[in-house]
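In this view, the complex is presented without one of its protein chains, the others remaining in place.
Then we have chain A:
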């Protein structure tokens, strides 16, 4: 692409009228991003006939200081500092008509510690800009100076494990099903059976709030009876994610306070409550020793298609800053969208203190997290005990594996389903630690464990043929072919 600055300088720059964005200072190919700059990588698809460099400069302009015409009031400010600078434009491999635009933003453009402020700029008006057919925010480099203005996960992986007294294996959960319609009393039955059978957590689904068939207080009361009874029955810490999502902050605080009063160790919120509400609940959770689970309800409306929207890797970064402790980040082998390499990138963003650039995982920048707490990824949706070796291999140890149907749908009941999952998991960890090639020997390891565990035998039999092999829509640009799920 062209690599010369064509910025108009001096008083000509401020002559009234319309000027191309690339001449206004939003295209600076020789700009060296500072360590303190926020960097955004956009996938830009200009309308036919629009010059790619101009389109990318316009993205920089519209996401920072520009408007459609020259304004003299720029001259009252340190305008050059506040202009976002597109410093690199390159064609997207294998995707004619689309371009990667690297844009640097000065740190002073953003209010400290506010996702709402960051996103109002970066994904604000610019996404509706007419000269673009489509626009996607692919990745962001968040400077340490900015990361340090956020609280980060209220609890973090290490402290969560210490509180729960569970080390060395993924945590196990299940979402209560059917997700709608159970009364509080019946709902608590599912929670009790699943926890008593061997799960660590149960979970409200995203749309369980307070409906005619079960108001929230009923659910909280019966769930905590179930948690405490299961805890006494096993000698193990148990929890259930009480969904406090509600119409207003006041309602959410009321529900969270009640969860605390009942002794719950975890609450949950949905992504649809919005960034500010999420940050408020993260601060509440830190103040009240509560683990905060985030269900990413709604994200696929803007993360799934590669041409337009926001990549989930960016959402994961924002949520680590915002301060949730759990985030659904894909299963690879389950029923929901998830290319293995792309998903690996999300998991690294949640769990590592430093993410090196890895284009094959869709990670475009080195990212330092400056000891911000780690965020526990959650794998949920269409997974079962027979996949345990694949899950452990693909997702690692610091993850919550959520088997909803794979627990509750067990032919001998919920507790049996829970036991099957727990035995499968422990057997796989034992084998892995013994140095066995557990990925290839997985089915044998499970079969052997099933010899002393009838529920596992039954689970392996009933779900043996269940797989979800569909091509992913969101794969990294730098891997030539789609990677198969398993």
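Keep this in mind: a residue touches a chain if its C-beta (ideal position, glycine included) is under 8 Å from a C-beta of that chain, and two chains touch if they have at least 3 such contacts; residues count from 1.
Heads up, the rule we're going with is that contacts and distances are computed from a predicted model.
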item	value
Among "Anti-anti-sigma regulatory factor", "Polar amino acid ABC transporter ATP-binding protein", "SufE family protein" or "Ribulose bisphosphate carboxylase small subunit", UniProt-listed name of the chain not shown	"Ribulose bisphosphate carboxylase small subunit"
Residue touching the undisplayed chain, where the options are A:51, A:80 or A:225	A:225
Full-complex contact with the absent chain, from A:10, A:94 or A:168	A:168
In chain A, positions touching the absent partner	158, 161-162, 165, 167-169, 198, 221, 224-225, 228-229, 231-237, 261-263, 353, 371, 374, 419, 422-423, 426-427, 429-430, 433-435, 449, 452-453
